[in-house]
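Structure in structure tokens, see below.
Every protein chain but one is kept in place in this view of the complex.
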């Protein structure tokens, strides 16, 4: 299979496959289809984040799409921890964010008064609590593996295991359901971020509005460790956009840091920060540079452009030679 | 009801109630029963983290116990975000960690070869993947709201909705089940941390091995914000044990920091750090000081004991008066 | 003698004496006479910085005026080191800066062509090198103890020991000399800063544009010591205006830091910074708070006003009490 040689940022073709956290109708599918680099690739739903990532690692697919932040379809931490694994060997090549908009799906013809049981993932149910308590105060909420699987079982099992599903509206058409109520979430501004991962290769080219994801493992749990890490970024003018301390699973209290920073690994300031981190951390796992979903340009501090680094290096060479 | 006046660290009595994330048989129940300050209180299982917290806020119960880190029974983030809410008004008064040990529960007499469907929460299933693929390669995994609810439905519904549940062993006795296999998790060192929350009041007394939890909301998303925050701790010799950046839910990219630090709010160094944070953050939510579950003493830097602060204050007063 | 009880910032009266680095006609005298708090005090010239400081310590005079920065009449370091001595016990109560303007003084009737020998202190001669090489290329420069003493000996000894003195113009009238050339320095923007010192007492009241001088002795010569010190200032929003590392005279490489910072010891942010320094340094010597000579208001960071500190303290008290 030729997919192993695909450059990490390249637009996929109809000859490629892309796995995603399914089943059909998830927010992940919505995000995947919106990603420019997915192109005409064939979409393959999978049942878990791990299944998606494994398919990419094995080379069964050219890329995989999974939720990574504020996810409603599985905790972010599953994705972070899976990507942080020593043997993960995957890089992020694109991110995408979509607004989260829940709908109440039913079999055609079912009315609100007939609904006794509603299925969804617990978090989705929690985010629709206001609407549910007002419109379905007596309904019982059942657990599902994902929002889309709640729709899937409702549409495909006979008899249906429950009366309604909280799900993205797009799932209705996949499973022959109707949207009985739309946008029923309490917080209409919620959004979720998804990432596309591939096997390692040259990063996508710089766009000027890029992001780089790193996993930093500490040498020991000393007090100043986080300050030390942040200073490595700050001194080169690299801003962070996200930071999580995550247990390494060896024992409670042993942490790694999952960090997103502004800029591309090809940027001089990001590169020098990475070498600095490499020198102070027990391990630095590079998870890829890729365009920001919001296209936001970094506010680079004066003196941190590639040209500034090049000028300083030329000056140093001159001093060292005594010329 | 007299429960509103209970001092936050006081040991509860048989006249008090404590809510916990149920149903009966969860790891949360195991942790709750191990907490010294729960005493003889009557345990009340609830169906969600939010339900537990609401019961405490309303004063229906004196305290509540919920998972907060590396949880298998609901994402940590649910608890963090619920406690970070502007109107939350709860404080943590105790933490407890227990090893996570999964068992495979069945109805009495059921053998391994009869199992077609296994229920659990997705994360628990993921952590037992090794055992499952070896011993039940063909079984289908169903979603449950919690590990204990998987056991509960198996023991109480007729006919049982599936053949086995991945659950804490303790759930077996609650629901008349048998432990068919014990300690089936892939990572036997996993542990989970739980917290007990109460309505605000005087904090539990200092033990010398305490922890303080804070939620820090930034004035704006400027690059140096996190460095600024960490410096407020570091300059007073206060070590952090955990940090999470969490979206405020207004939009992706707006964060608050959930932070655990060593020490008690009554410690001079912690108190001064808190006032410093109060001056640089848009808002500081204090979520309580309480004994560390591991009893680990902080490595306080020289010059940061209460006595050092008192001496310095006396010296300053003398300088200011010109005496 | 009533001078011991004079409040440190009080305006002196005709009943008080103020010592200064003489003899009559030095830049120090010019600065002393310009200081508002000197009032009508009787001026007493002394022959060295040490003599001035000793007179103040003994209570022979109410105050003393000496150069402290970019001095032409004795190295700054003499003053700094004298004030840093463990037994110094003096505080700065006022600073003043004056432009440095050199003149060539001669006995009445002497013309340029008659000048063979010019006396001054080496630094003053160096700063007038341009004028001298153009106008007196063949003259020999002799060393004097101070610019004014060069004038004094020229006016009072018979026969005069040399033909001309480089000196402040004001010295001419003291010693019966004439100004043959004015403003002969190469750098007309040069200025010198002087301080008035008194025995300890309540500091002068806050003006909103104040400065505080400190001597900080390190516990040991570890690498991060200076960073640590600067952080204590920075975290409370206190800006530095000057810093010198000075040997402690025990051995080369053992340093103390002489630091000027913005603000008054009565300011909450300065007070807290001082207590922080007191906790991390081997010793903090407080050398006084006093109005800035340039009246420049500090650019205080938001959150560092007295009110912000008071609000944060009130909030902390509330948290600690659990109210």
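Labels A, B and C are assigned to the chains in the order they are written; within every chain, residues are numbered from 1.
Here, contacts are C-beta pairs under 8 Å (C-beta built on N, C-alpha and C of every residue); 3 or more make two chains touch, one makes a residue touch a chain.
Keep in mind it's a predicted model, so treat the numbers as computed, not measured.
The hidden chain, counted over the whole complex, makes contact with A, C. Considering C:122, C:176, C:208 or C:302, the position touching the chain not shown turns out to be C:122 (whole complex).
Touching the missing chain, out of A:16, A:163, A:210 or A:232, is residue A:232. One of C:11, C:44, C:112 or C:145 touches the chain omitted from the figure, and that residue is C:145.
Interface note for the absent chain: among A:23, A:122, A:247 or A:271, the touching residue is A:271.
Contact residues of subunit C toward the unshown chain are 48, 50, 69-70, 74-78, 97, 121-123, 126, 143-145, 149, 187, 189-191, 193, 223-224, 226-227, 230-231, 234, 239-245, 247, 249-253, 255, 294, 299. The omitted chain makes contact with subunit A at the following residues, 8, 200-203, 231-232, 234-236, 265-266, 271-272, 274-276, 278-280, 286, 303-304, 308-309, 311-313, 315-316, 319-322.
Note that only the chains that are shown with their structure count from here on.
Note on chain placement: the centre of subunit B and the centre of subunit C lie 59 Å apart, centres being C-alpha means. Per-chain CA centroids place subunit A at a distance of 25 Å from subunit B. For subunit B, the set of residues that touch two or more other chains comprises 231, 234.
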